[in-house]
Every structure is written in structure tokens, then in C-alpha cells.
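What you see is the complex with one protein chain gone and the rest in place.
A, B and C label the chains in the order they appear, each numbered from 1.
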Amino acid sequence: MPRPAPWRLSPDAYPHSQPIQTRFGDMDVLGHLNNVAFAALFETGRTKFNHHAGLWGALLNRRAVVAQMEINYLAEGQYPDDVKIATGIGEIGNRSWQILATMFQGGQPIATCDATVVMDKDAGGNGLPDAFRAELAKWRVREGGEA
Amino acid sequence: MPRPAPWRLSPDAYPHSQPIQTRFGDMDVLGHLNNVAFAALFETGRTKFNHHAGLWGALLNRRAVVAQMEINYLAEGQYPDDVKIATGIGEIGNRSWQILATMFQGGQPIATCDATVVMDKDAGGNGLPDAFRAELAKWRVREGGEA
Amino acid sequence: MPRPAPWRLSPDAYPHSQPIQTRFGDMDVLGHLNNVAFAALFETGRTKFNHHAGLWGALLNRRAVVAQMEINYLAEGQYPDDVKIATGIGEIGNRSWQILATMFQGGQPIATCDATVVMDKDAGGNGLPDAFRAELAKWRVREGGEA
Partner (left out) sequence: MPRPAPWRLSPDAYPHSQPIQTRFGDMDVLGHLNNVAFAALFETGRTKFNHHAGLWGALLNRRAVVAQMEINYLAEGQYPDDVKIATGIGEIGNRSWQILATMFQGGQPIATCDATVVMDKDAGGNGLPDAFRAELAKWRVREGGEA
């Protein structure tokens, strides 16, 4: 079980960060944020990031779906405190790209999420359009040591 | 199907108001906020209101549960816009009390929620403690025409 | 806070009944089914009932939305046990109708739900089509004393 790279735990690695509210229903029987609730929080973080970055507009009406999601749980989360989700673009492939995120609460990283998004088969015959690829590139994460 | 009283549609009727974020997963197949999502949003509004008002502290360790919930849906809700939930205390009974709320989006009321909370049977033999009753009374809604 | 009529607590009052699974995430911090989870369970019960009864087909492509929902919580629910949801049609109005349901677990009623569904304004100018009204009537609840 490889753990997230150390640079993922710093908000400085990401071009975008936003507060996201937790909900009462996110808590499990132990009173902590449930692991599925983390997935819902990350999904909301991703879609708000996409809105903010104008990425859906750049993709026009092509359809994209999540093909893979990996979450690493680092610490317990609490309600009713907000979390902060930092987000950026990771690897950009021929028909797919990664949306990488780390969730913080009280200044501590509590989870990372790597989502791989793929352009719909029918729409993606020729790979990602160049204009969209350029938009994605503006929001790349800054991996440690590369800066 | 009686509809909410007109005074419920004004934020001025409530002593407390707070922004609550919507989530991507709140949307149904039509792209509007789903009716169960409204229930989750109101629940988060209630528990945050209780935190803010210090009501759980005043109730000490007695347990309270929702006994009845009525939601009136007035208009469609949208993601990713926030909603604003205005909250106050309605009728106060012997062992129960109402938490009344209205949800607004873009300045328009989109739903009301009446929740009746009851003190646990074992804990509530003698009704609500006077100190708690006094705390509740501080957060009463202001019904139109009665002021 | 008027409580459900006694006839609502008997499965015999309803023309349709189905098992619905609970989920781990339905539990709240006390280890019982959360009140919003009840709303989600009833929603799934309603939509499966509609599928079973062919009601959406009869309504063709007209759009209907939930306008009001009232849930009465009667007892605590448990995971991982299934619940049984009994469903039937209540009052039928000009543009709206009620879907009434009671949830049972371990043979005991644990909640009732009254949902009022309204035909979309644009589609419902002339009220419910007669053919649809006739379909609804086939699935009426059997109120005690009326049989």
C-alpha cells in the first residue's frame, strides 16, 4: 500500500484551494467523517474546481467520466468544521487526465484523492483537443523539487 | 396540502441565518437539487444552528431525536450555488420543540422545513428542564402580524 | 404534532409491499438509521413502487415533482437488517396525488411517509389525464373502517 508522496501533503503544491463544508450526515457511527463522505467531499471539490477553472467550458459538450479514483485516508475528520480542498491537474494522457487533491482540516492533511477522468469513447476518438490540453496545463500541480 | 404560512417565506422571521453549500451529488437526474438532498441540507442547517445557539450544551447529555419532519418544496434548487438556511424555534411543548427553517437560493425561498424534536423517553420523564426551555425561547421565530 | 392514523401502521392497508436494503452509511453517530436516511429509503420505495405499478408509463412524458413530504418517526431503525416498505396511493387531487407509505423493520412500523406529487405546471394545465387517474385509483390504500 504505497502512501502519498510527501509533496502531496502541502497546500503549496496546488494551484487552487477552497473551503468545503462538512455535513452532519457525513459522520459515521464513531463520530468521524465516513470514508464514503470523503469521496463525496472530493467530488464536490473537483466539480467546483472545474467550474472555477472553466474546464468544462473548454471541453465544450464532450462528455467525460471518472475512470479511476484512489483515496488515501491519513487522519480522522470532524463535523461541523469545514475542510479545505486543494486541487490541481496531474498527468495528462491521450484521452484522460488526473485531477489530484488533498483535503486539510485544522491545517493538517487528512486525505488525498487521485481521480482519473476519461473523455467519452465516442467523443474522444482523436484524443483531447489541443485547446483543452492547454487549459489543463495551466492548472498543473507543482511537484516538490520541480519548482 | 396546506402550504407554508406567508411569514415563513421572509428571512426576517428567523433569528439565525447561515450559508450552506450544495454538493454535486445533491442533483437528481433532472439536474436540480433532489428532494432528499433538501432533507440533508436542512439537517445540516439544524445541527449547525444548534451548535451556534449552544442548545446542545444547555440540554447537557440528554438525548433528543427527530420525531416528525415536514418539507414543503417551493421551487427548484441549483448546484453549485450555495443556499441560505434561516432557522428559529417554533412551538415549545412539554417534551418536544419545533425547529423551523426556510431555505433560500438567489434570494428566493425554495423550501420550508418543520422538524419536531423530542427528548428521549427515558430522559424526559419530567419534561424539558426550565433552563433549556429558557434557552429555546431566546431563538423563537417572529411570526408576521404577531410582533 | 398529530401522529399517523392507526390504520397506517398495518401492512394490510397497502396494496404493495417490498423489501428495501439498508446501508452502512444510513447509520448516524448513535448507530441507528439517520432521519435523512429514512427519506432516502422512502424515496427508493416510491420510485420502485411507481416502476412496479407502471405509473410513470401511464403518465407518459409529463413531469411530476414532490411538492410536500412528511415523515413521522415511530421507532429506531437498525443496520444491516432490511426494512419493508408498504406503499399505496392516498388522495387524488386535480393536479396532484399522495403516495403514502409505512416502513417496517422486524415486523414493527418504524416510520410513515406522506409524499404529495404534483404534475409539472406546464404539463398540468388541464389536470391529471383520466387514464392516469384511473391507474392511480387501482393502487389506493385501504383505510380502516372503509373496507
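The criterion applied here is as follows: a contact is a pair of C-beta atoms (placed from the backbone, for glycine too) under 8 Å apart; a residue touches a chain by one contact, two chains touch by 3 or more.
Everything quoted here is computed from the prediction, not taken from an experiment.
*Asks:* Going by the contact rule already stated, which one of A:A13, A:A40, A:M103 or A:M119 would touch the omitted chain in the full complex?
*Replies:* Result: among the candidates, A:A40 touches the missing chain.
*Asks:* Touch as defined at the start, partner being the missing chain; which of C:A13, C:A40 or C:A53 qualifies?
*Replies:* Checking the options C:A13, C:A40 or C:A53, the one contacting the hidden chain is C:A40.
*Asks:* If you put the missing chain back, which residues of subunit C would it touch?
*Replies:* 20-21, 23-25, 40, 43-44, 46-48, 51, 79-80
*Asks:* For subunit A, which residues lie in contact with the unshown chain of the complex?
*Replies:* Given the touch definition above, subunit A has residues 1, 30, 35-36, 39-40, 43, 63, 65-73, 93, 96, 116 touching the missing chain.
*Asks:* At which residues does subunit B meet the chain that is not included here?
*Replies:* 25, 27-31, 34, 36-37
Assume only the chains that are shown with their structure count from here on.
*Asks:* Give the rotation angle, in degrees and rounded to the nearest 5, that superposes the C-alpha atoms of subunit B onto those of its identical copy subunit C.
*Replies:* 180
*Asks:* I want to confirm something about subunit A and subunit B. Since they are copies of the same sequence, is their interface symmetric in residue numbering (over half shared, so same) or not (under half, so different)?
*Replies:* same
*Asks:* If you average the CA atoms of subunit A and of subunit C, how far apart do the two points sit, in angstrom?
*Replies:* Computed from C-alpha means, the inter-chain centre distance equals 37 Å.
*Asks:* Could you grab the centroid distance between subunit B and subunit C? Build each centroid from C-alpha atoms only and quote it in angstrom.
*Replies:* 23
*Asks:* Please compute the C-alpha centroid of subunit A, do the same for subunit B, then give the distance between them in whole Å.
*Replies:* 32
*Asks:* Using the touch rule from the top of the page, what residues of subunit B touch 2 or more other chains?
*Replies:* 40, 43
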